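Other chains dropped; remaining ones untouched in position.
Order of writing sets the labels: A and B. Residues in every chain begin at 1.
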């Protein structure tokens, strides 16, 4: 599936500050970058480093004043998409070392507090069937509404039963981890996101039916807006704290943002 | 420096549960395991995986009923310990990829909220001097007291100005990250910890004077109880959520614990 991406944004800082950006489609086997172009304002320093789990890159800026980013890309997504509900669970002791961190609590996902809830609400299902049940429960009980701030955790969203993609993903990640299923947060581009913007979904680690004893990450979007087969990953992390498209060490004034994602 | 460790603990679970343990001295260049012995109760499954940053191992149990662990080790610590206050900062854009996650917010360390405080309180110092100032500020303003629970964050401890080693380490990690200095949480054994128990300290990533452009992790203990030259690392993580000596997926009743650490 070919996806065309155009994204631009601008911000200003009042004094020389460190800013971390992550907004480009990741070059990984499941999605090929056919063409891409990125124009950025001048900065005192710009450095690139591999991002979390070696998916995508983070860009460090040391910058003063107004900074503009303009990015376009053509991406071919070639992801094997399974029906999550049919996938078996890997027992925790079968997990590879690198999946274990995605069982543990993170800034926005205090999963340990939700063990009684997931047992009570989803106790009858396991593995992928539980993930599907969690996804459907969120979809059925939440209202898509912009009420969250950078302080809003999955616990807040769970109580208030509303939020945006970031919050839907945090709640899904949290309830999956409380079920002892590794789950991570994925920032992405996807057609169909309304209003058009950067998007976020969850990924869960379940048994891979094609590899005995093996596991694989599967995209799950509780908002229902993104099709996993058309989703272009930017990066992954424990939650939004790890993979924000912009993290500022200091104060920045966000000035504009425009994102357009289309099927090619 | 030779260190002798003896640790034992026991817990019970009421139904078959997954439990993650991490309590053994890590086999890493800066500390040699001369001898070690670990006796554990039988479990349905026991599996070992590499722990975070490949420092130490995590042990998965699939277990029912009472479980006992008895561990002894002789460790030779051979760590180069610098005077933290004299070390320079690495600019964020100079950081290696793997250090970046330790700048970001985690479960117990909501660092972004402390940027105004660190600027106001420690604005005049940078790099290692700032870390030393933060350590001294905690030591001077906190009371060592057991008031924390598994929900207690660095924000809670900062407000209440008291806690145990876990909380001292969380506050130091948080204020270092708010200063754009990578900081991680280290579970460890150390002689001099009173009362004797598992211990926790912080590590910060600062310029390595012996490697131009390079950086190195330095142990900092705001409680003042552990000497970095005698500290035996068990594991590292973003905070206590990553490197608890016992993480239970389900309910466990902790039954006993005894830790003895001595200079050999």
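The working rule: contacts are C-beta pairs under 8 Å (C-beta built on N, C-alpha and C of every residue); 3 or more make two chains touch, one makes a residue touch a chain.
All values reported here derive from a predicted model rather than from experimental measurement.
> Assuming the 2 chains shown are copies of one sequence, what number of copies does the full assembly in this structure comprise?
My count for the entire complex in this file is 4 copies.
Operating definition for what follows: only the chains that are shown with their structure count from here on.
> Nearest 5 degrees, what's the C-alpha rotation angle taking subunit A to subunit B?
Rounded to 5 degrees, the superposing rotation is 180 degrees.
> Roughly how far is subunit A from subunit B, going centre to centre by Cα mean, in whole Å?
Taking the mean C-alpha position of each chain, the two centres sit 28 Å apart.
> Which of the residues in subunit B come into contact with subunit A in the complex?
Touching subunit A from subunit B are residues 18, 20, 45-47, 49-52, 58, 60-62, 91-97, 100-101, 103-107, 109-110, 112-113, 115, 150-151, 180, 238, 241-242, 247, 249-250.
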